[in-house]
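Below is one structure. I have some questions about it.
Excluded from the complex is one protein chain; the other protein chains are retained at their positions.
Presenting chain A:
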């Protein structure tokens, strides 16, 4: 299905430049259904299957122009939002299509080898780990749970701007100012703790239905919107049979909590990107 030549950078048929092998994912051979194959990265050859030594694993690979994937070229391309989006979507499309053939271990975006032979040797070295991960994710999917809180704008500290200058000579002004500052700090703390509690509850509710969980740093308000802080950004590895339970459980937690308006978003099923690390250092 794909070039299986073992060798050194080849010459592409179209551009005439050296080609490299991009590996998207690894999966078992002999699934009930053949993995579907999508076009992959622009400018590359057809996406195909590379059998790995041992016969029971195969990699989803594509020949891509090496010049597009040098460190320099990547810095340029991934610095361009449109190009980064294009790369990420192409990568995701290949991996999700391949998952039609069974559980997959997705490899990170732009995992490249100078030749397919090098790719298959590197993957063969990690064979045990790959098989473990495949066993772990078989029949399971990743579900993402995010929680946002609609924050009712705290009463604006009306005199805020003027405080430091407020009647410096008047007795008690300094103490009153400090008391206000302390009060605001207390409110802020209380709100913060309430947010953490909500995030914790949703996380626990989801985790009860999952076999593994990953909690990421919530995204900031620059992206979510000023009055809509994200308090939970988590991913769960879930047995397919329990997915609807997880969804129902976390959605039930949306709504009002101690004065906070909680929005729960669930998305999935995803290929288990967050649970398939092969644990390699670069």
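Methods note: a residue touches a chain if its C-beta (ideal position, glycine included) is under 8 Å from a C-beta of that chain, and two chains touch if they have at least 3 such contacts; residues count from 1.
Basically, contacts and distances are computed from a predicted model.
For the chain that does not appear here, its UniProt entry gives the protein name "Gas vesicle protein", which is one of "Gas vesicle protein", "Amino acid/amide ABC transporter membrane protein 1, HAAT family", "Xanthine dehydrogenase family protein molybdopterin-binding subunit" or "Carbon starvation protein".
For the chain left out of this panel, the touching residue among A:93, A:194, A:212 or A:260 is A:93.
Counting the whole complex, the residues of chain A in touch with the unshown chain are 20, 23, 36, 38, 66, 69-71, 74-75, 78-81, 84-85, 88-89, 91-93, 96-100, 106-114, 118-119, 122-123, 126, 142, 144, 146, 148, 216-217, 219-225, 228, 230, 233, 235, 247, 250-251, 254, 263-271, 273-274, 276-282.
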